[in-house]
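Left out: one protein chain. Kept in place: all the others.
Then we have chain A:
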Amino acid sequence: MRRLVVLGLALAASAIPALAGEVRAPASLLSPDLRALQDDPSRHPGWLWVDGGEALWREAPRSGRPSCQSCHGPIDGMRGVAARYPAVASDGALLNLETRIERCRTDNQQAPAFGYESEALLSLTAAIALRSRGLPVAVETDGAAAPHVEAGRRFYETRQGQLNLSCGQCHDENVGRRLRGDVISSGVGTGYPAYRLEWNTLGSLHRRLRACSLGVRATQLPYGAYDYVALELYLAARARGLPVESPGIRR
């Protein structure tokens, strides 16, 4: 029911040219309708996943191991966490929020991984990310994170695919312009997981990145691939100080 309301919205956005080099909050490029929807939990379809994630947070896995809540306390304690991810874990691995949750699932709950892009993982990710909504992105970029930021930057700046475009050729040079029906944003991940009308469901940032890879006819990397996680970190480094918007609403 809620979805019908969403699909009925007018999709026109007003294009506002960006200043060169400025990284803009994606919400500033949304149409007024989508922006209002993003700000209204009572109509935002992403809240179906948030509700599901909050339930999963409290639920003990069949393995007999503790629930997320048993170890971490109420989910509100996750305030600010999503704003710090991707981050380097104690063993040196670069984890984004999804792969961090999967690690707790398999190692701490000794339960089978939810699977990237599964409803359960999207739900938990959305419920945790919501606790950082409005907080400034604050990923670590120095120390152990530095080589990963650099790897992400290289990927971002490299022309790729049959159409031979780098990310920045759209998301730096053409912000605010129309690419077909879309208004090109600064290409940051602050709204993810996001409910995309085109998907008719909630999806992860990696799903969006796979769409951009396909758009330039480049190889789509698997969900959770290192190159995408490093890219995600670089996007977050570019977005430092911008507010977390997830769960976002996108066209």
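Keep in mind that, in the parts below, a contact is a pair of C-beta atoms (placed from the backbone, for glycine too) under 8 Å apart; a residue touches a chain by one contact, two chains touch by 3 or more; residues count from 1.
By our rule, contacts and distances are computed from a predicted model.
Enquirer: Just by its UniProt name, which of "GerA spore germination protein", "ABC transporter ATP-binding protein", "Carbon-monoxide dehydrogenase large subunit" or "Sulfur-oxidizing protein SoxX" is the chain not shown in this complex?
Expert: "Sulfur-oxidizing protein SoxX"
Enquirer: Among A:55, A:144 or A:179, which residue is in touch with the absent chain?
Expert: Checking each option in A:55, A:144 or A:179, the one touching the absent chain turns out to be A:179.
Enquirer: Out of A:161, A:224 or A:243, which residue would touch the omitted chain in the full complex?
Expert: A:161
Enquirer: At which residues does chain A meet the chain that is not included here?
Expert: Touching the missing chain: residues 15, 158-165, 169-170, 173-174, 177-181, 184, 198, 213-214, 217-220.
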